[in-house]
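Notes for the one structure printed next.
A single protein chain has been removed from this complex, and every other one stays in its place.
As written, the chain order gives the labels A, B and C, with residue 1 at the start of each chain.
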Amino acid sequence: MISFESDYITGAHPAILEALSRTNLEPASGYGTDRWCESAAAKILAACGLSDKEGAVEFISGGTQTNAVVIASLLKDYEGVLAAETGHVSQHEAGAIEYTGHEVLTLPGHAGKVDAAEAAAYIEKFYGDESHEHMVFPGMIYISHPTEYGTLYTLAELTALHEVCAKYRIPLYLDGARLGYGLMSRSADVTLADIARLTDVFYIGGTKVGALIGEAVVFTKNNRPAHFMHSMKKRGALLAKGRVLGIQFDTLFSDGLYEEIGRHGIEKAEKLKDILAEAGFSFFIDSPTNQQFPILPDKTLNYLRASGVAVSFWEKYDETHTVVRLAACWSTTDEDLDALKKILAEAPA
Amino acid sequence: MISFESDYITGAHPAILEALSRTNLEPASGYGTDRWCESAAAKILAACGLSDKEGAVEFISGGTQTNAVVIASLLKDYEGVLAAETGHVSQHEAGAIEYTGHEVLTLPGHAGKVDAAEAAAYIEKFYGDESHEHMVFPGMIYISHPTEYGTLYTLAELTALHEVCAKYRIPLYLDGARLGYGLMSRSADVTLADIARLTDVFYIGGTKVGALIGEAVVFTKNNRPAHFMHSMKKRGALLAKGRVLGIQFDTLFSDGLYEEIGRHGIEKAEKLKDILAEAGFSFFIDSPTNQQFPILPDKTLNYLRASGVAVSFWEKYDETHTVVRLAACWSTTDEDLDALKKILAEAPA
Amino acid sequence: MISFESDYITGAHPAILEALSRTNLEPASGYGTDRWCESAAAKILAACGLSDKEGAVEFISGGTQTNAVVIASLLKDYEGVLAAETGHVSQHEAGAIEYTGHEVLTLPGHAGKVDAAEAAAYIEKFYGDESHEHMVFPGMIYISHPTEYGTLYTLAELTALHEVCAKYRIPLYLDGARLGYGLMSRSADVTLADIARLTDVFYIGGTKVGALIGEAVVFTKNNRPAHFMHSMKKRGALLAKGRVLGIQFDTLFSDGLYEEIGRHGIEKAEKLKDILAEAGFSFFIDSPTNQQFPILPDKTLNYLRASGVAVSFWEKYDETHTVVRLAACWSTTDEDLDALKKILAEAPA
Partner (left out) sequence: MISFESDYITGAHPAILEALSRTNLEPASGYGTDRWCESAAAKILAACGLSDKEGAVEFISGGTQTNAVVIASLLKDYEGVLAAETGHVSQHEAGAIEYTGHEVLTLPGHAGKVDAAEAAAYIEKFYGDESHEHMVFPGMIYISHPTEYGTLYTLAELTALHEVCAKYRIPLYLDGARLGYGLMSRSADVTLADIARLTDVFYIGGTKVGALIGEAVVFTKNNRPAHFMHSMKKRGALLAKGRVLGIQFDTLFSDGLYEEIGRHGIEKAEKLKDILAEAGFSFFIDSPTNQQFPILPDKTLNYLRASGVAVSFWEKYDETHTVVRLAACWSTTDEDLDALKKILAEAPA
């Protein structure tokens, strides 16, 4: 089986497994108080260009959990979070944000992105409404980078969102589940330091970028909520063996591994894109990162699946075509890509 | 440093790391739909003596998360969960159960255990109260086995609880965070099959019994809530790389590893208990499992810590003594124990 | 001051005040167990053509509270409620539904109404998505009748919604905050018995139709959730002096008072509509019920307010015009209307 189904189809980068093995018998305290969490946090702050006073790092097992804990602990009772209607929190988290008692306020998605002017207009309109105490206050902007469609914010776009948030004194939160691929894209216009400067909180994805599990939340403006450890525990997000997260992020942020993984994923994604284009397919969206969204004839899709190629259903395009997602990641190999090319070449027209 | 601080101080049993490495590059679908989760579930059902029709197994990252998801998805809107006042859900989960909108109804703890007659009396009194619609209905009994104090239910006690629950048609839920040690204790009167037969749902702890992370929830009476995957996702408890849990539990339930780990922990705990008793300390509670609770003079406690021995504070006993917890686990060695013995021998009187 | 600001600007219909006075010293049990609640429920069931076995009636203080309690107690853990994007639960309840842990899934609003075919398409698409366990299940359809725009469902439209709900086995819930005016509209195509037959649960508004406070929830299919009294209490919706609700609804459903109030409101609304049309204003929407939505030049709006006429801001229409809402109700008089006409005539062009 050759799988392009997602960027979490395999285990972990070998360096991570090696680090887990090497440290395995070394005792440590639980709940994120171990030396690896401390070391990983320091390395991440350094990579972000943040001082100890400005920044704080916390580790959580998965993305939905991270979004729920961060959003719930930053929003006030009367606030909801603005997000693109295609955002992960809007659609694919099983109502996890609503479960915290807060509404997701949707904005149009432009290839997955929130437009700063539209966000500002929403907020202006909200405060212009005479009965706005009956409505949910826009209390945060959530964006994903790369987005669920693989697209990236430019520095100008991110700056504009930052300015909207600053004007209305609400935090800008960036979901970086696939940040590694976003930073290494040829189209990347934004660095980790830019993100640390322009957002109030963001997370650096591990699960989809070479870790077994784990995401690193970075508070950038001396704004970690009081007793955030409790807020994690209350939502089941505090791992007893916090070391498992610390060791992995310590490894990812040593010797440029996080960048190396991102670069590898991007290289393979570009090759994947070429193969699909050469096979004559058009794309639902032009993605510069590790996820590609070709429009396949259903016949081709069935042939691929019958040939042992795993891809993700995205949505029906028309009666006879389907948008699918193929993802490259740290573990994608040229052999995988060559095999795909061969199968596509053999597919009946 | 020698640590007896908890049973989650080290990484994972080497067989687990080996399995993670061996399978690392094999692609698989996400969210618990992989072949290892399937295989692990089958092995666990077999070990429990449950058929496919009766039993269902789900994997979740940690214990608090497991308790919150299981309890919230089984309780009805008007119900709360009965638990010992010393139960994990009552005290040390940061209000995670209340966060799901349900009250923890406390019963007296008898060395950490719920008494079936007291539970029955509580329920009887509840229904006898003329205004009970204004009160929270007792809708489940939660027990931990071993308890937070290391103690174990006898088969008679577990049967009595089963009968109370059957009489009032509410589920009995057993938190088996340390179940491996409970099953292998010399005092063990209850088997895995007994638990599967007498409870409605329970979980088999991985985090504290040799896994990196993970707990296996077992529904025993064809009673897994509809769309439980969604209920997990909604609470941030659905791991994208479900394989990480599947591979670990598949390993734990192959070749008797789970039992071997339990047996090892118990052997070392017995030796630990002997060392503490020989050093002249009395015990806060007589624990037959892997956690031991000696009452130490504060001076001794300070000396231990200064000597690099990590133990857990439990509670103050009196002005000059403290109850501490020392735990043995799969990774505890004779060297650790001998070193502790030596340090205790050298401690000033 | 002349107020058309809403349909809750005055106290209660005199017959209600009279009934409250008449019964004032008669002792009764609390929490809705009094004889008036019983009598009112029986009269409402009769008016709905429901038998005791099919129907059950509960009384709650206000509309948002009613929506939250009904929706939360009928939805399953994995479900949300479908509603028009302009629906009250979507926009103007301060996130009260999300606060119960459930998402409001929005459908397009057609003059405030949900289209049955669009609802069916949403549900079909949902189940067609391969990863729908990560999404919120459509578990109910919420409609308001009259809608927030004053419009009404036809019998054909309501039947179509009923059929969609029946097909997917989810309840249809009708918010009748202004039901009295909807039933008495000249355009009314739907009777109370139709509503009782075609919905699974609905509420008959009191607050906006002549009561001091109060709404009557009608479960129509022997489907009142178990221990609904507890579910109300848990959400602060169980009034100690339930008699206050019982006496009012007993009065409203005696001697045709509810219909009389509806008819009065409609007559005055028609006259209001004529006055506005004759003054040359166009309407944002063509409403056949007690709320009217003219588009006023801002200059006119300011003049009205300066002249002591209270109306509700609805939304900005363009740079120089505003949509406002004027409502008639049981207490609207011809004097109010004549005065409005006079002020409009005097308004500078």
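Following the convention adopted for this analysis, a residue touches a chain if its C-beta (ideal position, glycine included) is under 8 Å from a C-beta of that chain, and two chains touch if they have at least 3 such contacts.
All of these numbers come straight from a predicted model, not from anything done at the bench.
Undergrad: Among C:C37, C:A94 or C:A216, which one is in touch with the chain left out?
TA: Of the listed residues, the one touching the omitted chain is C:A94.
Undergrad: For the full complex, which residue in C:S39, C:Q65 or C:S254 touches the chain that was left out?
TA: Result: among the candidates, C:Q65 touches the missing chain.
Undergrad: May I ask which residue of A:K233, A:K273 or A:H321 touches the chain that does not appear here?
TA: Residue touching the absent chain, from the options given: A:K233.
Undergrad: Counting contacts across the full complex, list the positions on chain A that touch the omitted chain.
TA: 31, 72-73, 76-78, 101, 133-134, 137, 225-227, 229-231, 233-234
Undergrad: Which positions on chain C touch the chain that was left off?
TA: 1-3, 5-6, 8-12, 14, 17, 20-21, 23-30, 61-66, 68-69, 93-96, 99, 207-208, 212-213, 230, 233-241, 243-244, 310, 331
Undergrad: Counting contacts across the full complex, list the positions on chain B that touch the omitted chain.
TA: Output for chain B: 78, 80, 91-95, 98-99, 101-104, 128-131, 133-136, 312-313, 315-316.
Assume only the chains that are shown with their structure count from here on.
Undergrad: Examine where the copies chain A and chain C touch and state whether the two sides share over half of their residue numbers (same) or under half (different).
TA: Counting which numbers both chains contribute, over half are shared, so the two copies meet through the same residues.
Undergrad: Taking the mean of each chain's Cα atoms, which chain ends up nearest the overall Cα mean?
TA: So the chain nearest the centre of the shown protein is A.
Undergrad: Using CA atoms for the superposition, what rotation angle relates chain A to chain B, in steps of 5 degrees?
TA: So the copies are related by a turn of 180 degrees.
Undergrad: In whole angstrom, how far does the Cα centroid of chain B sit from the Cα centroid of chain C?
TA: 50
Undergrad: Could you state the distance in Å from the CA-based centre of chain A to that of chain B?
TA: The computed centroid separation for chain A versus chain B comes out at 33 Å.
Undergrad: Can you compute the centre-to-centre distance for chain A and chain C, using the mean CA position of each chain? Integer Å is fine.
TA: Taking the average C-alpha coordinate of chain A and of chain C, the gap between them is 42 Å.
Undergrad: Provide the list of chain B residues touching at least two other chains, using ranges where the numbers run on.
TA: Where chain B meets two or more other chains at a single residue, that happens at 230, 233-234.
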